Structures are given as C-alpha cells and as structure tokens.
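The other protein chains are all here in position, but one chain of the complex has been omitted.
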Amino acid sequence: MISLEALKNEVQNWLQLHVGSTMALIAESVLLGILVIALFAVLGLLLVFMERKVSAVMQIRLGPNRVGPKGWLQTSADTLKLMLKEGLTPDGADKFLFNLAPFIIMIAAMLIMVPVAFARNFQIWDINIGVLYISSVASISVIAILMAGWSSNNKYSLLGAMRSGAQIISYELSAGIAVITMIILTGSLSVNDIIASQENGWWIFKGHIPAIIAFVIFMIAVTAETNRAPFDLAEAESELTAGFHTEYSGMKFALFFLAEYINIFIVCAVAAILFFGGWMPFHIGHWQAFNHIMDYIPSSIWFFGKTFFLIGLIMWFRWTFPRLRIDQLLNLEWKYLLPISLLNMLLMTIVAILKWYL
Amino acid sequence: MHEVAGTTPEGDFIINVGPQHPATHGVLHLVITLEGETIKKIEPHLGYIHRSIEKMCESLTYRQFIYVTSRMDYLSAHINNHACALCVEKGLQVEVPLRAQYIRVMMDELTRIASHELWWGALAMDVGAFTPFFYAFRERETINEIMEETCGARLTMNYMVPGGVMADIHPQFQQKVNFFIALYKKKIEEYNELVTGNIIFQNRMKGVGFLSAENAISYGCSGPVARASGVACDVRKRYPYDVYEQVQFEEVIETGGDSFARYLVRIREMEQSVHIIEQLIDNIPEGDFQAKTKAVLKLPKGEFYQRVETARGELGVYIVSEGGTTPYRIKFRSPGFSNLSALNEMAKGGKIGDLVATMGTLDLVIPDIDR
Partner (left out) sequence: MSIQQYIQDVYGAIKSLLKGMCVTGYYFLHPKEIITEQYPDNRATLKLAERFKGEVVMLHDENNEHACTGCTACELACPNGTIKIITQFDITPEGKKKKALNTFVYHLELCTMCNLCVEACPTGAIVMAQNFEHSVYDRKQLIKTLNKPGSKLRAGVE
C-alpha cells in the first residue's frame, strides 16, 4: 500500500545515496518549498470551490456548474482571471507597505504549515513546541491586515483593519487557553506527541465534557481569528464594502483571499490534531476486527477527512449566522469565552490530576 | 455643510457611504461623521435617481400616468397604482364594482407580502446572513408567478386602471393564492428559527436605532417605522378605502421603537396580510372587474387627494386639475422620504454596524425617495 511515509523515505534514501547529505538537505528544502506552494494552490482552489458548492446547496442554488465538468474548473478560471488582472496601487497609498502586506499574510500562512502532521511520520519539522509555534506564527497575520488597512489610505480599510486587530488579539486568548486545556492532558507541545497520546481514543471522547467545551471554544475562537463570518467584521461587505482589502485587486487580492482559506485549513488541521487525533484512525475499545479495518485506511485520508469535516463546520457557521457588531464581538470574548475557557481549564486540570481520561 | 471628504475640524472622520455601497440598496449617498466607530451625524444626499416623475405625469393623461408610478416604489407597484386609480376615481365620481375592489385589495396585500419578503431577505443580508435572502426569494417567487399569470408582469404590473382592474383574475388565481398561503404558513416557522430567534440577530437589532413616538410624528414617519414606535397610523384602518372596511385585521403596533420592533411589525404585518387575503380569496363576488368609463378621462376642476398604505407607509397622491385631460400638477407624498429623514435621529450614537441594521429596518427604496 502506498503511503506518504514510504514515499518520503524513498525520496530521502535516494537523495542520501546519490547527492550526499548536505546537498540532500538543500534539495529536500527546495522540494518542500515547492510542495507547500503546490499544496497551497490546490487547497485554495479546492476550498473556494467547496465553499461555493456548500453555500449553494444551503441556499437552494446549484452553485458553479458551467466551467468544466460540474463546475470543477470554475476556481481555476477565476484564479487565471485574477492573475491576468492589473494589480492597482492607489495614488495615496504607502506603496511599499501596500505591496508588502499580501506577501506577509501569505508567508505567515506558509510558516504555520511546518509542524502540521499530514500523515503518519509525514511532517515538515517535528518541532517540540509545535502547538505554541502555530499560535505564535498565526498572529503574524494581524500585522499584515493592519498594514494593508493602514497603507491603503482608505477609511473603510482602516476601520476594517482596526476591527481586525482588536478581534484577533482578543480571540487569540481563548484559542490559546483552549489549546492549553488540551496540553494539560497530553503533557507535550509537540504535534507528534499529541497525536501519539490519542492512540487509544481521541481526546474529544476521552476528555469528557471539558474537552467538548474546549473544542467548541476553540472552533469559535479560530473562526474569529480567521475573520470568517459571523466574525467577518474586518471585511463586513455590507458595512465596509470589503474592509481591509477594499483597495486590492488582481493577484494581490487573490493572496489575501487565498490566505484566508489556507488559514481555515490550518486551524481546522490544528483542531483535528488536538481533538480528533490528527491522522490517528478511529478505534473502538477492544473491537479488534473493526480497529484493524480502520487501520487499513491510509493515515493521510484520516487527517484530511477530519480536517475537511471541520472546515465544513466552519462553512456551515458562515452561511447560517448574521454578523456580530464590534462591541458584541469583544463582549462575547471577554465576558463569555474567556471566563468559560478559564473555568474549563480548571476543570480539565482536575480531570488530569484524577486521571479520569484513561 | 462639511467638506465631503476628509475630516472635520474636530478631527472626526467623514465617510461617504454610497452612492455605490452594498448597504444602501440603491443610489443613496450618506455622509457620515464618525468618531472611531461611533456615528455622530448622518447627512443623506439625494438626487442620484431623480427622474422627475411628478413633472412627467403632468404631460400624461389620467390613464397613462398610472404606469409611471410603478417605477416609484417598485416593490409596491400595485399599491402605488391603486392610489392613483383611487384618486382619479374620486375626481370622476366613479363607483368601482365590488369584484374589482376585492381583486385590488388582494393584489395590494400580495404585493405587501412580496415586499416584506424581500425586505426580510435584504435585512438579513445587511446584518451578514446571506442564506435567508434566498429563502425569502423562493416564497416571493410564488407571488410573482401569481402576478405574472393575472397581470402579465412580475414587478411593474400596471394592473389598476381608473374604474377597476385591467383584466379579470386568471382562472387559477384562487387555487394558486391558497397554495401560497399554505406554503407561507409553513415557511414562516423556518424564518423565525433562522433569523428572528437567532441570538446574534436579536442582539444586533434590540436597542438599536431607537425612534421615540414624538420623533416619529414630528419627522412625519409612517407605516411600519411609525407603528414600531407606537404611533397608530395605518391608513387601511384610519381612512379605509375599497373593501378594507369590511375585512377583519389587526393594526400591528409595537412600542419598542428600536430596530427589533420594526422587524417584528413587518413580520406580523405579513401575517395580517395573509389573514386579509384568506378572508377575501374564497368570497370574490361575481360581477364586472371594471366600471364603464369614458375613453378620454377628464377630471373636473379642483384638487383631489388620496392616501393609501404601501408596504413602506403612507403614500399620498395629490392631483390638481384644471379640467383638462392631463393633470395640472401632481404631487406624491412618498413614505420613504420622511422615514429616511429620521435616520440621523435613529443612528446617531450607534456604531457603523447599527447604521446598517437601522437602515435595513427602514426598508428604503431609493426611487421612492427620489422619484
């Protein structure tokens, strides 16, 4: 059976044998860069298409169905159009920051990919502070958004950026605390250790009610962090036209757009790792036969399946709920999510001390 | 007036919302003074879709000018036409057959439901939920089909003529309307689950855009906007026309005065409209659908005024006649204009998000304001 792990080992061995270890490292780095960019492109196309189809069915429409079979080439055509469009820079804009912002948001999104385990033993770098790394790098994107909003020299953009700044900084707290709640159980920040600790059951099942609360809070917080509806105040098209990227067009706009979807993928991947065992197959207690069949499904399919399920959940939120107002958004964080998640963390500590989770 | 761009001397932001902006539902231009996100002042600028309909009407005969009024408040085209037809009939002293009156009232109420459906979808879109818009349009489509079958058009029907209606109802009209009523009663539950009960929506609406009863009266607000502030002003009750006197319905009044009250008024008004249609649909009397009128209508010298309740409020038609075939002067009192003028009072002190929610509950149709 072909697995990503075997493929990786093959390539590694071949490189070690033929070009020597230093060159192999360089070649691998280049290869990884290409792979990440390719993954970005594919994910972007796929997620945008998925969003359009999901929203269409929820809204009793058909969605894109003209370009290519069943509309599958729609997003590729859109991307092509965006690439060919002129990337306008407004006269009054701070040109350097204006052009830099889309790249920063993209680079931040790319960096988060590093510790994500896509399959069994298939990871760019098993960094021992993996989850911490993800939370910290994810907050770089707020700089890019502020940059874009400020440098556009547009009042709508500025308002959007300021909203986004307040929003991301607040929601990072409860997202972080939800992560810490799970770290209490795993005892390690490394992504691999977190996944390994879920071999005999995912945390969402093993961790009792605190894990479920932590999951809900995490999902709400990351929806806000990725500026998705119902927390899409930074772009709020009925209020601020397009918020922080009002002045962007062409490929520069596409990078913002793509980064939004990549961020969704990453936060859902993190949620899958923390609560659903990453690439770990679904096992039920002592049903050996059942567990064996589950093991046969490749680990990468488990990982992507869980992630896409969570992405679907976030899309479901988006196409159901109205948008919050800025003060309500902050109220929700500081008066509801933060106290609840702190209390939840305390509960989880009790669960961990009493070792109820085995 | 402030300079249109830039900041005030006090250092407050001035933002132009519109004339091209997704929240204004048309070419409305608002100049907003902002302090942070808080609105200090709103100045609506009009005139972007002014077509001088009143002047146009002066050169059209009494049969012709009715069609133009469909283009004012295009969401209640029937009701506008109805107002004009009633006003001309007042001048001509024509008795409209009972059958025509029944048809007119039913069409009015169907139009009101269709208009409120669209408002509901658009309001949900304003506050950020896209999906309700499509559900609203699905039900609205049923009404549009009924209109298409009987009147021959979906939006600007031109069905009302002086003396009655242009054509008799389609043979399937009753069946289709009954089907719509059944469908509507099923779907309103869905609306309430999806939007009315939603905690985010309620928080966006409650306590936002408050308009006191005194202000509602002094700004000349009418329709659901005034009734949400506790002002009883339903023309159908106060100055009944056609068969509104004979039907049972409740004048929907809320006392909240905020956006949520205006929302509830419209939702409950739809139910009342359905109630009115239910009473009429199976009892349409036999008879003519149009009274006999002369080919060329001439109003006697004098002034004629007729008010009706459109989906947005009180529409007044004022005709000055010099005895000729065309009106000497026509003036429309449109509900949207007065309702918009209260916007500054409502949205002052709120956030930008509140402005959008408030504007959504005003249910503005810009061609109605500008004419």
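Note that the chains take the letters A and B in the order they are written out, and that residue 1 is the start of every chain.
Here is the rule we go by: a residue touches a chain if its C-beta (ideal position, glycine included) is under 8 Å from a C-beta of that chain, and two chains touch if they have at least 3 such contacts.
Computed from a predicted model, the values in this text were never measured in an experiment.
Taking the complete complex into account, A:Trp316 is the one of A:Phe96, A:Phe290, A:Trp316 or A:Trp356 that touches the chain left out. Across A:Ala6, A:Ile60 or A:Ile169, the single residue that touches the chain missing here is A:Ile60. Residue in contact with the omitted chain (choice from B:Gly197, B:Pro285 or B:Gly323): B:Gly197.
Chain A meets the missing chain through residues 54, 57-62, 65, 316-317, 319-321, 336, 340. Listed by residue number, the positions of chain B touching the unshown chain are 60, 63-65, 67-68, 131, 138, 141, 145, 148-153, 156, 158, 161, 166-167, 170, 190, 193-195, 197-200, 202, 295.
The rule we apply is simple: only the chains that are shown with their structure count from here on.
One finds 45 Å separating the Cα centroids of chain A and chain B. Against chain A, the residues of chain B that register as touching in their complex are 13, 15, 21-23, 37, 124-131, 133-135, 138, 194-195, 198, 200-201, 203-204, 351-356.
Residues of chain A that touch chain B in their complex: 55, 58-61, 155-156, 159, 163, 229-230, 232-233, 236-241, 319-328.
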